[in-house]
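One structure, as structure tokens, below. Some questions next.
Note that this complex is displayed minus one protein chain, with the remaining chains in position.
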């Protein structure tokens, strides 16, 4: 069953005029970004509550990652403005952010269940970026 | 089955120290805010693609509503900082925004399937705000 | 001298069709929201770096306040969608958020220069909300 966002994207005018875009990969990325933003936000808040030293980099990266995945999601949701070169650059940036944040979170996975779950959401989002980038590369010859 | 955000909220330190909060109503509001932000973002983009006159107020309100529900969601995801009076004020504001946006979108529901779906997402989010406000009023004596 | 945002607001079509709005109060609020968002973001990051216990509420509220003032600013920057009742509700919410965040930050003002400056930015933003609300109440009979 399709969720409402997928339905709206599917029936939007700007999407109809496009061809060759892998809609499944895009919808997957939208959902992974949304889940990752939420996980990073809760994870940062939980680390604040723990009040342990040595977690400042992780907290700060989680906040960056939440903002980055949010922006990535918003860009996907606006087909009228798609610019493939900008999209590719942002997916690359988002993938690097999610990977770096997952690595940082994994350093506290033993101490914090939240960090472990957050790292998992980041890894899934990085993988979704990678799949979408591959799909876009196949589709069009980028300069 | 719980999604990951619900699981993380449930096991977060700051949530554990709270009692009396209606977790089901909160999780529902988080999901409604996320769905509403996405619907409003796609809806605004689709109206841009339609290029019809008379839709500027609707587009602009959809963008406001996307930002507002996003902020509401983020506040819910940060239990360490909960301040009940601020939360109530923001839920009131969010409910009014969603209701106004739904009313505006319904004026174009005949012309645009996206506006119709967006109005539905806004109504659901307004209702979720209202339920959460009721739950919070029961729970605590607000000054 | 006007900054670029003020110039753009001044010459925007939707603003021209409005009358009675206090443009100076609005521009002041836009600038206070922007400054407050920046101050709250840096302040939260600095508290993370300090790694002291007892600051989780303050950090979390700073993040909420950054998102809230950002949304308030965006709404002001979109005159096509102005809905006075929603604006009033959001200003009320924003004012309460900034006041609560300032109070929390002031509790660490002795230990942290950042918290002291952040509290000042929050207070200024709360005051700008209040001035704008007064200006709007004078202008129109709200139901």
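The letters A, B and C name the chains in turn, as written, and every chain counts its residues from 1.
Quick note on the criterion: contacts are C-beta pairs under 8 Å (C-beta built on N, C-alpha and C of every residue); 3 or more make two chains touch, one makes a residue touch a chain.
These numbers come from a predicted model, not from an experiment.
For the omitted chain, the shown partners it touches in the full complex are A, B, C. From the set B:11, B:56 or B:85, the residue in touch with the chain omitted from the display is B:56, counting the whole complex. The chain omitted from view is touched by exactly one of A:64, A:113 or A:130, namely A:64.
Residues 14, 56-64, 67-68, 70-71, 74-75, 78-81, 83, 85-86, 89-90, 92-93, 96-97, 100 of subunit A touch the missing chain (whole complex, contact as defined above). Residue positions on subunit B in contact with the hidden chain: 44-45, 48-49, 51-56, 59-60, 63, in rising order.
One chain of the complex is left out; on subunit C, the residues touching it are 3-5, 7-9, 11-14, 30, 34-35, 38-39, 41-43, 45-46, 48-50, 70, 73-74, 77-81, 113-114, 117-118, 120-121.
Here, only the chains that are shown with their structure count from here on.
Note: centroid distance subunit A to subunit B, computed from Cα atoms, is 21 Å.
Of all residues in subunit A, those that touch two or more other chains are 45, 48-49.
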